[in-house]
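The next block holds one structure in the form of structure tokens; read it before the comments.
Excluded from the complex is one protein chain; the other protein chains are retained at their positions.
Should a chain be cited, it is by its letter among A, B and C, assigned in written order, with residues numbered from 1 in that chain.
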Amino acid sequence: MSDKKYTTIHYQSYLQLDKLLDAQSLRSLEVEGKTAHDEMLFIIIHQVYELWFKQIIHELDSVVGRFHTDRVDERNVGVAVARLKRVIEIQKLIIDQIRILETMTPLDFLEFRNYLFPASGFQSYQFRVLETMLGLKDEKRLTYNNKPYESAFDEKLKKKLIDIKEGHSLFDLVENWLERTPFLQFEGFDFIEHYKGAVHTMIEKEQAMIKKSQFLSDEEKQMRLKMLGNTDTFYEIITSEEAHEKMKADGQVRLSYRATIAALLINLYRDEPILHQPYQLLTCLIEMDELLTTWRYRHAQMVLRMLGKKIGTGGSSGYDYLHATAVKHHIFTDFHNIATLLIPRSDLPELPEQVKQSLGFFYKGN
Amino acid sequence: MSDKKYTTIHYQSYLQLDKLLDAQSLRSLEVEGKTAHDEMLFIIIHQVYELWFKQIIHELDSVVGRFHTDRVDERNVGVAVARLKRVIEIQKLIIDQIRILETMTPLDFLEFRNYLFPASGFQSYQFRVLETMLGLKDEKRLTYNNKPYESAFDEKLKKKLIDIKEGHSLFDLVENWLERTPFLQFEGFDFIEHYKGAVHTMIEKEQAMIKKSQFLSDEEKQMRLKMLGNTDTFYEIITSEEAHEKMKADGQVRLSYRATIAALLINLYRDEPILHQPYQLLTCLIEMDELLTTWRYRHAQMVLRMLGKKIGTGGSSGYDYLHATAVKHHIFTDFHNIATLLIPRSDLPELPEQVKQSLGFFYKGN
Amino acid sequence: MSDKKYTTIHYQSYLQLDKLLDAQSLRSLEVEGKTAHDEMLFIIIHQVYELWFKQIIHELDSVVGRFHTDRVDERNVGVAVARLKRVIEIQKLIIDQIRILETMTPLDFLEFRNYLFPASGFQSYQFRVLETMLGLKDEKRLTYNNKPYESAFDEKLKKKLIDIKEGHSLFDLVENWLERTPFLQFEGFDFIEHYKGAVHTMIEKEQAMIKKSQFLSDEEKQMRLKMLGNTDTFYEIITSEEAHEKMKADGQVRLSYRATIAALLINLYRDEPILHQPYQLLTCLIEMDELLTTWRYRHAQMVLRMLGKKIGTGGSSGYDYLHATAVKHHIFTDFHNIATLLIPRSDLPELPEQVKQSLGFFYKGN
Partner (left out) sequence: MSDKKYTTIHYQSYLQLDKLLDAQSLRSLEVEGKTAHDEMLFIIIHQVYELWFKQIIHELDSVVGRFHTDRVDERNVGVAVARLKRVIEIQKLIIDQIRILETMTPLDFLEFRNYLFPASGFQSYQFRVLETMLGLKDEKRLTYNNKPYESAFDEKLKKKLIDIKEGHSLFDLVENWLERTPFLQFEGFDFIEHYKGAVHTMIEKEQAMIKKSQFLSDEEKQMRLKMLGNTDTFYEIITSEEAHEKMKADGQVRLSYRATIAALLINLYRDEPILHQPYQLLTCLIEMDELLTTWRYRHAQMVLRMLGKKIGTGGSSGYDYLHATAVKHHIFTDFHNIATLLIPRSDLPELPEQVKQSLGFFYKGN
């Protein structure tokens, strides 16, 4: 094997440019015998999207592989964060890329739009894989054109997609990993009890202060109390497992109670060295979700600009469908909602010294 | 006056940096005697927003001024386009700027959030001015916290805002300018009649071809016909003044019939040199609208990340309110919808030679 | 021909995804039997670059085609501007794209770098085409690794490249088009004479004012006079054809005297409607040049980060070579330098009314 390392390779063949640069055949030319100038852009930009999707799937695949175990090595959390950050950079780029497509005007699009029927971005297999790997569930999906989205694919691809669905999504694996967090209870420190106590104390103290403040009008006091919230509102989801399970049954929440507590702990004590990478990981999930939504949203805008109220080549309602997916197809909402549960550091219970040491680094010999 | 030109000036005094860099006083320091590190970012980023709003208003003001006349010099259309393109660049920047605010984590925000009550971005006077100058109508606005948005301002600002509302918005002035377009009917060429004829011919021909195609299944034929549309659907708004007026009365449309026709003509014949700048102008309106919406949208996302389901310092529902404005506070929708009415260049009636010459440039002596 | 229009097409086959997504084969796998995770990114990002290069060439090709004539229709200037603006958007994106490659750390690159020898970006045929089409001359190129850059290609590509070099570059065609500008002298208005007079008057007046100013110190007066310049310095290139030709012979200037005058006129009177698109065209050239340089520059930075002082896989000095191209491989410098020749609008001679009318739009019947 090893001597192959000392063969040579040329840029053109390494990148398979003969194949790659010969993969653009314009329907306008084929159908009308005359090139619609902007069709080249239309093909190339979608090919670029598909290349990036392949790259994102490559990264997600490796992250999923590293989390698919009972004991995730801390080294792997670091690697996962680095790779998800790469996904995030790619997502930013493909959002900006929409600006290039917007240099194609509606009138220029009309020169070849008719020849595309019924092709549509909804037939992108890789995009479905990507959504599924992240954790989008079929029951959360909008139907498209009154058909299940798999109907766009042939039997072979349909089957591959089913396998992916039956495997583990990033959502599931992160949930499992969170549930295994070893810090929830240790050495006599019960995190969730301490947290509940802190919330309770904070709310009582603040309510009293607000009520007796000489600077606030009655109306302002009401607003301020509402902004403060209480254990029957924001905090309920975490302070009672029962309430959490009810919300889960109603579909308001997806993440398990134990994983939610772990995510909260990581957010609150994320300054501790040992929680730094876990915190980064949760932040990456939020950011990927946000960027995926932004991409859907910008995509919808672009379609509106291109078609107005016309119907998409694949038969969808165009803008309305895409905009609805931007609103509905969120995956990591529960991680966004952890923000609801945060309280100021000054109201947090101080960690016992021995817990703190376990969370910090510990050099042998120190 | 003139000799002043030969005085000198220093960078520090020209930019009034003594004032500018002394305008950040942290509430955390004032209230608690201890700086919350991230409050500085919070203040500075909002100050930067306000400086950019001032710049945008400066540009809009000059554009409005140039259109507020019975006869807009073509030179002014060029200037307006250049200035609106600057506004667009600023909008892109202030959207990206949200990424900086997102480096502040929810926990860091909590260190000073309580001291901000009841301040809120909803109290930005300049932002209201900007929306109003573009043409956002009071009746289209969501109420905020069950109060009219002006309630955030003192009497002086309220009065100024009313003056701006009673003046001309960019929407109104562009509408007036479009209505005055001299090309709708000239020298025996009636644009709208030609357009209707072309749409009619195109639809009939396409319908026949689709129906008899040997390559399409029945289901595909149905989809394809739906995608084609007909004069009772997409095109109705323009082919019948009556239909247009009805939609206007229902609030589905805001732009007048005549202005809509002019905007359509500009879009269809935008390759003609004389229509180039007018086309750019309409494109700028669409782009500003799109970017303003994207900004609202990203703003809403950022608030979700910061607060989860908590309530805003000003008492709003936070994310839900902001997201609703992103969906509802569009201004130039009618210009987006022109795309609905476009037909392929090959189906467009050729312009009579003398009309074409009038739309091209004409050099004396050529 | 026409009935083909009513066939159907699927997204996967339209984009030739079978081919496209099968064009990534990792050398690390082939050589070592083990995937280097980041090699996938390395391949895909370069493939994306090549796709964008294809798109840029597609646009340049169409622009060159439209300028390759004795009489450029004004409509074509508009189309050229729109397409070059698209090129500019693509350039912005591929600069930002470097951020994605920077998520690959030097250590990760080392996992497969050895297998790439002697492949190198210098072997990108399309990039050479792109540079050549814009107008980069062989004699301006740095040699790479002591060999002419064509040595990277096989005979067939070498030949194609020679044909492109012998054809017309965008630089040449724009130069020709500028030389044909009809406005340099007309109806008794000799632009360059008026301009020289205005420069002369402005300089004399300013010099007198500066010298007698009571607000300036002697040192400040000297600085201010230097900043003002005089006809022996900045303005010389344009005020004397002889001086221009000398600079051209020395290689300081590339653009012909007549084309330079035309570019100056377009810059000074760009508010006139008829000059608006020509001005946009010149601005696009400056912007493309600036972005190409920025790309080279960022590319050099990225290589520095990846390799430090190591040598490139193709044998170049890596950073130093790339940085040198960023400094030297400019194409449209002469258009940047027009800025040197501009004088304030208030010092410009007013155009005679009939000239002004010819430069504005002129509607028959007005």
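What we mean here is this: a residue touches a chain if its C-beta (ideal position, glycine included) is under 8 Å from a C-beta of that chain, and two chains touch if they have at least 3 such contacts.
Here the structure is a predicted model, which means the values were calculated and not measured.
Trainee: Since one chain is left out of the picture, which of the remaining chains does it touch in the full complex?
Mentor: Missing chain, whole complex, touching shown chains: A, B, C.
Trainee: Using the document's definition of touch, tell me which of A:75, A:147 or A:180 contacts the absent chain.
Mentor: A:75
Trainee: Can you work out which residue in A:98, A:184, A:198 or A:274 touches the chain that's missing from view?
Mentor: The one listed residue touching the chain not shown is A:274.
Trainee: Which chain B residues touch the hidden chain?
Mentor: Listed in rising order, the touching residues are 1-2, 4-5, 7-12, 14-17, 19-21, 23-25, 27, 30-33, 37, 40-41, 43-44, 46-48, 50-52, 54-55, 58, 62, 82, 85-86, 89-90, 92-93, 96-97, 99-100, 103, 114-126, 152.
Trainee: Considering the whole complex rather than only what is displayed, give the residues of chain C touching the chain that is not shown.
Mentor: 105-107, 110-111, 114, 117-118, 220, 223-224, 226-227, 229, 234, 267-268, 270, 286, 290, 293-294, 297-298, 301, 304-313, 315, 336-346
Trainee: Could you list which residues of chain A touch the chain missing from the display?
Mentor: 2-3, 5-8, 74-75, 78-79, 182, 186-187, 209-210, 213-216, 220, 224, 271-274, 276-277, 354, 357-358, 360-365
Please note the rule applied: only the chains that are shown with their structure count from here on.
Trainee: Which integer distance in Å separates the CA centroid of chain A from that of chain B?
Mentor: Taking the mean C-alpha position of each chain, the two centres sit 29 Å apart.
Trainee: Rounded to a whole Å, what is the gap between the Cα centroids of chain A and chain C?
Mentor: Going by mean C-alpha positions, chain A sits 39 Å from chain C.
Trainee: Which parts of chain C, given as residue numbers and ranges, touch two or more other chains?
Mentor: In chain C, the residues touching two or more other chains are 2, 5, 7-8.
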